[in-house]
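A single protein chain has been removed from this complex, and every other one stays in its place.
A and B label the chains in the order they appear, each numbered from 1.
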Amino acid sequence: MEKRELRLTVNGQEYELYINPKTLLVEVIRDHIGLTGTKRGCETVSCGACTVIIDDIAVKSCSILAVQAEGRQVRTVEGLEANGKLAPLQKSFLDHGSYQCGFCTPGMLMMSEAFLKENPTPTREEIKEGIEGNICRCTGYNSIVRAVEAVAKGDYKGE
Amino acid sequence: MTINKYSVINTHVHNVDGIAKVTGRATYTFDVKLPGMLYGKILRSPHPHAKILNIDYSKALQLPGVIGVVTGKDTLGVKQGIWRRFQDLCDEQMLTVEKVRYIGEPVAAVAALTEEIAEQALDLIDVEYEVLPSVFEPLDAIKKEAPEIHEGFERNINVTRHIEWGDVEAAFEEADYIREDWFKCGGQAHMCMETRAAVSSYTPDGKLTVYHSTQAPYYMQTLLAGVLGLKEGNIRVISHYVGGGFGGKFELDGAIFCSAVLSMKLYRPVKIVFTREEEFIATKRRTPMSYYVRTGVKKDGTFCAREAKVFTNGGAYTGMGATALYLTGFFHSFPYRWTGYRYDGYRVYTNTLPSSAMRGFGAPQAMWCSEQQIEWIAADLGLDPIEMRRKNAHYPGYEVPGQASIASCGIDQCFDVIQKWVKDKGKLPGNRAIGISAAGFMSGGIFNWFDTPYSFSSAVVTINYDGTVELYVGAQDIGQGSNTTLAIICAETLGVKIGDIKVHSGDTEHCPADLGAWGSRQTLMAGNAVKMAAEDAKKQLLEIAYAQSGFNIVYDLDIKNRWVHAIDRPERGYDYAELVQKAIRGKEGQRIVGRGYYTPHRKGMISPAYSYMLQGVEVEIDKETGKIKLVDSLTAHDCGQPINRLGLMGQLEGAFSMAAGYGYLEYMPYEDGKLMNPNLVDYKVIRATEMPEVSVAEIDTYEPEGPYGAKEAGEGLTNPTAAAISNAIFHALGVQMKECPIRPEMIVNALKEKETKEREKK
Partner (left out) sequence: MIHDFTYLKPVTLQEALSMLADHKDECKVICGGQSLLIVMRQGLVVTDYLIDIKGLNELNYITYDEKQGLRMGATTTHRTVEKSNLLKQKYPVLVAVERKLASAQVRNWGTIAGNLAHGDSSGDLAPTLIALNAKIKLSSAKGSRVMPLEEFYTGLFETALNKDELVVEIQVPPARLLTATAYKKFNLIENDQGVAGVAATVEVDQSRACKDARIVLSNAGVTPIRAKSGEKVLIGKKLSDALLTEAAEAVADEADPVSDIHASEEYRRHLIRVLTKRMVKQAWEQAAKLR
């Protein structure tokens, strides 16, 4: 087994890595690069805690080989804020109390971010469907849906 | 709706840990990395009941990268338990020495340079077992010929509990109508998003530092001292962010124990994180229960007598199962007045995963049986189910004989709210129905079976020169928002803004002892401690203010919104920051320190205060497939004075999702002691698409024992939903479901049975 060079761009920053090709994207993000915001909660691609964005689309980083993200733009929760300024979704989550233990929150934020990019004017049903792949054991989801709805409505425009 | 007389309490306040959580900065035990850290994995028993004859791990030690292996022989072999005052119930060695009692029980642990190597090493450990006969159901385990699981426990009966008041037989004589039913309540997995995780670091000075995902750092510190032979003061437990607990994380678990033992042997930090599969098979679960209920009422619906016999499937060890046994028996009477009540509970050992505490702690099971039978009795007698409940309900000042004194109680107003809701809904389409269920819960227990010498809750408030406040609590935030709730109470009491408070929790080295986050105790108990500490600090500030103010003696001073003022002359005042500076100078440069604590005294057999609620759930049922869809819900809720508004809504919605899961989704089938669905594909939890709108109507009451009149909110809300869903099914289809979780196949079969019976009648 040969290690492979991997050039990965995460949150706009290019990283040069040398990895076993079986390394999962979530392992590269958390262990090699050290961004621990992205979490893991299962072994069956079920929970969504590992959700990140690759080139504008949300994916579960536990079920992607890191090598497949080569040459692509990966975004994690750490990349949502800009120079200490929170993204609209993050502000909305704070206002709506859309988290409790917070473990699913990075994945939820990234899924919501990608979702709104694709569907900027969703119905409530569509938001629920949009985050269907992310489990939250604490909030019962409704506060998360409200937060996404508020951003979609434009409540955080120009902040 | 009362006008909010508070500045901070019951206002819209951001969770104080919010920024950390929404930016990915919150570091959970799952994320902790220490220099020189090793990774540990646990070898688990494949047998439900077996003697360990020999463990040979020599081959594992030879695998490059393996640093060490431990077995029960490396431990003191202490049988520990959380009911420390009852030594016979301390029955669990965290790394068993002589025999295994459930599939998944830890028998050895490996530490290696990487997780992968540790996992490979497990395959190289040879364990020789002598398989013993096993038993899985309580009613089988109590038979004479059943195998003995723990020495000295005849018929495998682990704990019994008896609750009785009144002359039960006489009360049954008074009844015009008697009904008896048998129920089977399933277990449930906590399914915390963060699995069990611990990083233990033992150093040559004999000190142990442990990062642990836990609900009760103080419990971990004390229990570890007992099992490791260390002094409590030499153990530090750190738990800043916890990814969910729900009752599963206030006992020792395999992660904390095995990582500590490994670290003590190897003098290096060791991290153990459970996989989701391990989380399912090796962390304690909600207690499955078999219920027999016999209830007698008068024909006008007055409750006379109830008799319940319950067998709980305790699994292999006691854990917190004794408390679940007790609470289920009490809440099975709740919230009604019974002339005669008798409960006999038997917790039975079996060779399955130990069952212990899970949100609701025996009450969801109790309500599921009680509220269904009550609904059926109302139907049998042709009585209105809400009015029948109302006429028998608790009221403020009621004494549950020998058990509890009820101070605040808003259940009557709850009936009004739900009655109106049901009426406004009008006639529902044919495939929909509404079910209701009453419920309530304790606000922390009065019991000290843990045998702590400390106050149940303590708090320290320190005020800095710039007016910012450090609040030290032992209460643990596991997501339910206790840091925020306590900061709110502190801010309100001191008269400052929420942003002035910095909460310190989750570190036994810096925070006072506290029993932790379970049994819905923290708002009331830690809240009282915080209030007392803040009052102490404020008093010290006001002493200086009085001295300086020159006010006539009839005036008294207060601080509100950072404004020090005479209560009758609020315009005459000055900034709190100024007062702080003066006060610290007055104390020769010492920060202002306030202390508070709370332990319940003479508060009955269970709790100082109880929440009350009535929940209605509208359900849609596909009669052909039996599929259930949740449509709408309203809970009329009495938690005394709400403190954390955002937190309360979150607790309602979150509790609903977990409780509904118990009612119709979270099936945990075992076959010969083996869990058949230890993963999130086959174990179903609610997702966003399944949640209906969940509304709450807060009933205004004031609980004298609680801080600002507050009592628990969040665990009680887990108690009614399964019953409400079942009652909706009863009204939609006329079938009585005796087993939960209710799966569609069961509904289809129940309908078939009903149709067959009706055809036979004709």
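Definition applied: a residue touches a chain if its C-beta (ideal position, glycine included) is under 8 Å from a C-beta of that chain, and two chains touch if they have at least 3 such contacts.
Please read these numbers as outputs of a predicted model, since none were measured by experiment.
Touching the chain that is not shown, out of A:L8, A:V28, A:V74 or A:M111: A:M111 (per the contact rule at the top). Checked against the full complex, the candidates B:T27, B:Q120 or B:N448 give a single residue touching the omitted chain, namely B:Q120. The chain omitted from view is touched by exactly one of A:I64, A:L80 or A:L109, namely A:I64. Contact with the omitted chain, checked across B:G233, B:P669 or B:G734, is made by B:P669. Along subunit A, the points of touch with the absent chain fall at residues 1-2, 4, 20-22, 24, 43-45, 48, 51, 54, 57-60, 63-65, 67-68, 111, 114-115, 129-130, 132-134.
Although one chain is not displayed, its contacts with subunit B can still be listed: residues 115-116, 119-120, 624-625, 627, 664-665, 667, 669, 676-677, 681-682, 684, 686-687, 689-690, 743-745, 748.
Convention: only the chains that are shown with their structure count from here on.
Contact residues on subunit B toward subunit A in their complex (touch as defined above): 14-15, 17-28, 30-31, 191-195, 241-244, 246, 275-277, 478-481, 646-647, 649-650, 652-658, 679-681, 685-689, 691, 693-694. Against subunit B, in their complex, subunit A makes its touches with residues 30, 35-44, 46-47, 49, 76-78, 80-81, 86, 90, 93-97, 99-106, 109, 127-129, 131-132, 134-145.
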